[in-house]
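What follows is one structure encoded as structure tokens, with my remarks underneath.
What you see is the complex with one protein chain gone and the rest in place.
Then we have chain A:
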Amino acid sequence: MNPSPSESIGVLDQTVEERLSTQNLEPSVNSDNPQERIQARRLRIAARLEARRREALGEYTDGKKESEEDQSKSYKQKEESRLKLSKLLLCGTELVTNIQVAADIREIHRRVEEEEIKRQRLEKLENEVKNSQDKFDEITTKWEEGKRKRIPQDLWEILNTQQLHCAELIEDKNKLINELQQELKVKDDQYVKDLKKQSDDISLLLERMEEQVKDVMKSFRQELSVIEKAFELERQELLTSNRKKWERALQTHNSKELEYLINRIKKVEDYEKQLNKQRIWDCEEYNMIKIKLEQDVQILEQQLQQMKATYQLNQEKLEYNFQVLKKRDEESTVIKSQQKRKINRLQDVLNNLRSKYAKQVKHFQEENHSLTSEYKRLVIQFKELQRAMRQFAIIDAEKFREIWLMNEEEAKGLIDRAFDVDRIIHMQHLGLPWTAPDFWFLKNVGPISQQPQKTAKQIVEEVLKQADEDGLEENASESSYLDLPKQVSAKTTRKILMLLCDESGFLIESKLLSLLLPLEKNECYLLKLDAIFSALGIESEDDLYKLVKFFLEYRTHHLSSSQIGSWTQANLEQSSFMSALERMSLLSATGLENTKWELEQESEQETEEAESMEGEEEESFVGRELEEKEAPPSPKLIHPNEVLKVLEAFVMGLKKPRNIRATMRTANSSRDNSKDSDYWKALTTVIPPSKQNLWDALYTALEKYHLVLTQRAKLLIENNSLEQQNSELQMLLQQYLHSKVGGQRSKEEPLPSVRWFRWDAKQQEHLRWRQ
């Protein structure tokens, strides 16, 4: 109903109104009636939707609607003036451009006319050209004619006529030119006119433009003022209407205020009454409470007295306690000071001790340093000493060996001499056949030691060689192959080795294999095995035997397991394997000493064996054969596939004993000299006492014989001298005789010959006796 003028204000109004209405008339959300609440919510939603729609459509829609419903005056005025102004502008521009358009159309007309005129002119010109051409042709033909004329009068005539014609032609042309020039002049005039017209047009245009500008300005100003007026009016209306509304609202507000006031007064009265009532009731209650509280106060005062008494008591007690504590405090302060002093003292001591300790530490460190350096030096010295020792040992051994050899040589020389003597005695004196006594030590050369251990390779070589021979005679091999100990036969060893060689080819370098191809089979095996052993870490004879043994043992285990059960091999193998391993490890772990002991035993055994080879030989043979019988006869039972497992187990087991052996070897290096004395003693007792006795007897006898012989010798010498005397005498006699006569000589000669003969006979007799 309110004639809301401007849109914005209208909208504002509306919103205000809406608010008012929602406050007063519309169902409230807070009301008690549920129906009303629902209604209220619905309305609220509708209002929101409306607002959103309006927002979406923008201000314009509002304005439009508003203008449609009840167009505000200002809006109307605005539209009106806008239309008016646009029309004015349009008209103005049309008015201005009209001139241009008019000029255009004039120009077009002019062009059209111009074209027409041009066309006509061209036509005319062409006609003229044609005519003049005809005339010209005529004249030229006449020239020809004239040339033919011989009569001067004729010629003159013709010339005259020609001249006339030419003049005519020229006149025509001149006429045309004149016409054209006329036209040009006209055109010039036209041009000047046009120019004038155009300048007029331009001035008109300018005038119109200025007018237009003025008009437009004026009308704009007018419209502006009109619009302003309209707005003013509208504002006025709006103001009045708003004021009215405001007054109305004020009135309602006043009436409501009055109502409230009355209500308030009523309520105040009510409250006063209630207050009075309350006051009386409160008074009564107050009295009651007062009495009760007074009673309470009395009781509490009594209690207070009591408390005071106890307080007094406590105060005294506490004072006493305070005194005591003060005393104690003093004491404690004294003690504290004492303690502090003590602490200081102790601190000093501690510092001293610390410094001492530091010194000590330094000292000890230095000492430690010196000692360590000393120790290092000593170690070095010790090492040098050891080296020297080793060298000395080697030298000693060498010396020992040399001395030994020297002594031995000496002894052996002596023994030989003794034996020679013995033989001579036996042969010559006793006439007995002599046999040289055969003792082991006689063959011995050099110091007694255990047999040098063969390397695995050598053994293998032997084994292989053996094997070659094996093919020819098995028995011989066994007997000849003495070194292979104990239970293992050469054959099995060989088989095992071959197996090993075939299976563990991966341990051999490929280069080596290529090198081996051209070699002989046995050599090939030998080199291969050498490589394999070096890879496995098998160095000595013992290792090799251990390997072989291990193989055999493994096999027995395997066999036993196979005998027992079905083909649950994997586990069993594993277990047997493990057991073998365990045994090896046990062997290594439990008996460091054991093994040591065993090894010593072995070495001793070996030496013993070396000493009494022949004796033991048979026993070992028996054992070996037994072993062979016990062991399953065919080593084929070791499946090639298991070789690697066995090898692995073996290598695992071998690792530990190896270290022990290293220590053992150094221990072994010191040789035992227990046998030396025996040896030497034995050397001394090469000639048994019985023989010495014999020799003693012989000696005495021979001595006697010697005596006899010496006597005989003396006698012989005596004899000789006598003979010599005799011969000298004879000589003398001869000389004598000669000197006298030669006749006597023949008589003298036979005498000495007789004598010679006699002596020979005697000597022969003596020899015979001797024998």
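Couple of notes before you dig in:
Criterion: contacts are C-beta pairs under 8 Å (C-beta built on N, C-alpha and C of every residue); 3 or more make two chains touch, one makes a residue touch a chain; residues count from 1.
We adopt the following convention: contacts and distances are computed from a predicted model.
This complex has a chain not shown, and the name its UniProt record holds, of "Dynein regulatory complex subunit 5", "S-phase kinase-associated protein 1-like protein", "Transcription initiation factor IIA subunit 2" or "Tax1-binding protein 3", is "Dynein regulatory complex subunit 5". Between the chain not shown and the residues A:Ile105, A:Met427 or A:Val445, the one that touches is A:Ile105. Counting over the whole complex, chain A has residues 57-58, 60-61, 86, 94, 97-98, 101-102, 104-105, 107-108 touching the chain that is not drawn.
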